[in-house]
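Our next item is chain A:
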Amino acid sequence: MSTTITTTASGYLLVLAIMWPVAGIMLSFVTSGRGVERLACVVLPVGFGIAVAVLIAVAQGGQSQIYVVGDWAPPLGIALRADGISAAMMLTTAIVMCATGLFAQGEFSQPSDLPEARSPVVFWVLLFAIWSGLNALVLGSDLFNLYVALELLTFAAVPLVCLKGQKETIEAALRYMLFALIGSVLYLLGAAMIYGAYGTLDIGLLSERVRPDPATLIAASLMTVGLLAKTALFPLHLWLPPAHAGAPAPGSALLSALVVKGSFFLIVRIWFDAMPGLLSFAAAQLLAALGAAAILVGGALALRQKRLKLLIAYSTIAQIGYLFFIFPLAAGLTAGIAWSGIAWTGGWLQLFSHALSKAAMFMAAGLIAEALGHDRIAELGGIGRRLPITMLAFGLSGLSLVGVPPSGGFVAKSLLLMATVMEGQWWWATVIIVGGLLAGGYIFMVLGRLLGSSATPLASLAPVSMRRELAALSLAICAVLLGFLPLRSSDFLQIGR
Partner candidate 1 sequence: MTIPFAFDIGTAMLLIAVGGWMMVAQGTMVAVIIFVVYGLLMAIAWVRLSAVDVALTEAAIGSGITGMLLLSAAARLRQTEVTSTLPSFPIRLLSGVLCAAITSGLAVVVLLPADVAPTLAPMAMANLPETGLGNPVAGVLFAFRALDTLLEKVVLLLALLGVWSLAPDRLWGGVPALDSYAPPNDILVFFAQVLPPFGIVFAIYMTWTGASNPGGAFQGGTVLAVMWLLVMMAGVVRAPPISCLRLRWLLVAGPVLFLMVGLAGFALAAGFLAYPAGYAKPLIVVVEIGLALSIGATLGLLAAGPPERNHQP
Partner candidate 2 sequence: MITILDTLTILAVSAGTLFFIAGTVGLLRFPDVLTRLHALTKVDNLGLGLVVLGLLPHASGLLGALKLVSVWLLALISGAIVTQLIARAIR
């Protein structure tokens, strides 16, 4: 038996991080109408405060913060654990959540002539649910507890896709739901095998007991395949474009920026934390090859889109691809120093900067669509001059996606590029470069349209509130500022390992 897992001083914050939005969900059910929106004004800032507090606690302690739920130590009970990457992920989530909340205040407000309207109530509850689901996902250290968190996320994401209620969005939601269900069932099957082989579901205990036998490898591959379906990695990406493009703008922002990252986070947990050293060279190359295919296919398809929101959704498929380079480039190193390599930092930086910039981009696209009444790229000419702040938000987030300096995306992609050279896996470098060119192609195509002149003069634009434009812009600025973080702060991402 290993040392028992005990609660650390700031561990209670982890419980609050999950339960605070849950309390918001429950209260939303019984406060009808405008009450839910007011509730959001409390839930969002306090939730942000909790995320910052966790970050500070982890940074000051220099080690993982742990909470043993109900004082029942694993393997019998469940523990929550915040290490560097979970704290950073929580902060990113909190930033995107608050900006989305600010952005959605205009779109999902309670009309004054009804006691309670459908979409505002549903939207805010789903926002709380995504938040608690993501926090549970990054803090969980028990494979079944993580399954429940995954389902929480799924059940929040699916109704968000079809919030508009049109036929196309319901079709997209159904398809998403079926993919997600296959994904979670396969994950659950893997978890059952793990319990059958080791008698524990706790990730920490598992890492001490795990052995490279067939049952373990089958279990891990089943879990990975299931999670890949939820992450929409090529070739399991088919559900993503209609789902992310069909949701209302703040919903798309949450789905594209955060929800797909949740299942990716779990894949990293499995291979780096639960089963360190079990990822073979070939398997890591396979994951990265799928990522490379996603970058190329997603980028090429994005170039051919006629509608702005679909273009952004395809770009998400491509940008997710980069994340999978973390497997061959960081796991290839000898165990123990995997996370000290630059690929580890680069991969996470890519995740955070994509989350910030993609949320900003979907918000900007939403504002453009709202002002014009459509989002057909060919007819966007000149809108950038009428909505300069939105234009700036789109442009800055685009720079980060392409990887133009100075931006978070630039640092992330150049770190990954350097890692390919250092690891001698130059073949991935070509993909990163070609992917950057593709991203440049579709981003500058849109930017050109936005700034160009229109064939037909833009008739009447619906008014767009400045507050919502600034919400998008602030996220884009955050994505750029990520590029100015001193590299020393990447040590934070290694805390707890």
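Candidate entries met the following condition: all candidates are chains of the complex that A comes from, given by their letters.
The definition used in the following text is that contacts are C-beta pairs under 8 Å (C-beta built on N, C-alpha and C of every residue); 3 or more make two chains touch, one makes a residue touch a chain; residues count from 1.
On a predicted model such as this, the values are computed, not experimentally measured, just so you know.
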{"item": "For chain A, as assembled in this complex, the candidate in touch from 1 or 2", "value": "1"}
{"item": "In the complex with candidate 1, residue positions of chain A that touch it", "value": "7, 12, 15, 18-19, 22-23, 25-26, 29-30, 32, 67-72, 75-78, 115-119, 122, 125-126, 129, 132, 136, 144-145, 148-149, 151-152, 155-156, 158-159, 162-163, 165, 170, 189, 193, 195-200, 214-215, 218-219, 222"}
